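Here the complex is missing one protein chain, while the rest keep their positions.
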Amino acid sequence: MYGEIGNKLVQHAKRTQSLAHLPPYQTELVRAVTREVRDLDKDVATILEPFAGSFNPSAEPATACALLVNHLCMRRDKRCLLAYHRTRTDKLEEMCWSGIDVLERQQQQSQKGAGEGSGAAMGADGTGSSLSPEEEEYVRQYSDLLASYKGQWTDIDLTGSLEPPKDLFIDVRVLKDAGEIQTEYGAITLTKNSQFYVRQGDVERLIAQGYLQRLS
Amino acid sequence: MDIDDLLAEVAVDTTPQETRDLQALTRAWVAERVAPEMLAWPGSLMERVLERVRRQIELVEDQTGSMDPKTNFKLIVIQTELERFKFLVRSFLRSRLRKIDAHPLHILALHTDADEMHPLLSPAEHQYLTSHQTLLSTHYASSFLSQFPSSLQRLDDTTGGISMVDKPDEDAAVFVRVLRDVGEVAVEGTEKRFEMKRGDVWKMYDITPGVAGSDRWARDEGQNAVHSGERTK
């Protein structure tokens, strides 16, 4: 049945949308759908051959219908392939935006996969990467594009938080001596039981480490 | 209708330009966040805002390090406000990028058709869109499309009932606030008529095709601007 493999690709794409990671590229399915399109195109040529360029659809309704079905299947296949690839590039772009080094992560994953000898992290082509070589190239190029677009807006930090700023400055109490820290306003000496009004970003780590307590 | 035009017309107003720009930027941001379609680039507004942000960052950098508590508190106020502006501009630009990424060919066509004085995209956005499209086309071509019959290789193909060009749902329901009396509005295909008065908040849909996306209605969620008919160009 024509279109069936294309549907499988769309199912993969739909699943990919809700995953945090990118599942392996379906090299075989992509090849099969592409092959189907070429076969359909050959069919069309074969059907049309006897008419030598003077095909009249209303005179040959049955042939016209067959041609229409072929055409629709090819377009359907194309749409499926586009949707599949676009879903994956969307995912890759999202990773670029959130500052994930996709290629480095791929490398680690494939090394891990090779080391354990397990098939779990292996791509469909058996190389261990879930990206196709074309996708790896795409990530490289898109990262460059993003960097150059971002570069035009350095003042507002385009990849910064999309949550509205809240409590930029907070009151903190020092729970244990933490010595001197550098903030945007110069150095502050954190001695036990003292209180400060500081930029949250400057002290987040110290709060996490238990040196400071945030006062509401 | 461009926000900048509106601002130019209120020169007689005593409100400082900075305050009016904040009002316009807020409205532009909300509208861009909630509208399904791409709205025109507010060029001169963005130039003024970005220039002020740049100067304010310089000021903070110059005065940082001063341990004088008075200066220190002033800097806290300035930086808090600066972060608010940075967020507004960032969220605004990224809302637009999301639309550019979702419907590139549709938006490019609209941009090409737009009046040169009121472009849909900024030069940087236009550059991003075309570069991104080139990357995607190359990617599709090397992944599968180059092995297709040549008649099927185009990406802007809309024939055969299966369009390869995605469009936003321009008829999606929107919330609007009426800023000026609009008068009667007809609902397509029905006898229904609404009277829309200044200050009203409406949830609207099915109002003659594309009207929700036309320049008669600048929307911003519950605080949507609706200009009366004669205000449009």
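The chains carry the letters A and B, assigned in the order they are written, with residues numbered from 1 in each.
In the analysis below, a contact is a pair of C-beta atoms (placed from the backbone, for glycine too) under 8 Å apart; a residue touches a chain by one contact, two chains touch by 3 or more.
Methods note: contacts and distances are computed from a predicted model.
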Chain left out of the displayed complex - its UniProt protein name, from "Misato Segment II tubulin-like domain-containing protein", "DNA replication complex GINS protein PSF2", "Ribosome biogenesis protein NOP53" or "Pkinase-domain-containing protein": "DNA replication complex GINS protein PSF2"
Absent-chain contact - pick from B:E18, B:E61 or B:D156: B:E18
Residue numbers in chain B that touch the chain omitted from display: 3, 6, 9-10, 13, 15-16, 18-19, 21-23, 26, 30, 33-34, 36, 49, 52-53, 56, 70, 73-74, 76-78, 80-82, 84-85, 87, 91, 94-95, 97-98, 100-103, 160-162, 166, 169, 171-173, 175, 177, 179-180, 185, 187, 190, 192, 194, 198-207, 221-223, 225, 227
Residue ranges of chain A at the interface with the undisplayed chain: 10, 13-14, 68, 72, 76, 79, 83, 86-87, 90, 93-94, 97, 162-166, 169, 171, 197
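In this text, only the chains that are shown with their structure count from here on.
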Averaged-CA centre spacing for the pair chain B and chain A, given as whole angstrom: 25
Contacting residues of chain A [partner chain B, same complex]: 30, 33-34, 37-38, 41, 71-72, 74-76, 78-79, 81-82, 85-86, 89-90, 93, 132, 134-135, 137-138, 141-142, 145, 149, 152-153, 155-158, 160-162, 164-165, 168-169, 184-186, 197, 199
In the complex, chain B residues that touch chain A: 50, 53-54, 57, 64-67, 72, 75-76, 79-80, 83-87, 89-91, 93-94, 101, 124, 127-128, 131-132, 135-136, 138-140, 142-145, 147-149, 152, 155, 160-162, 164
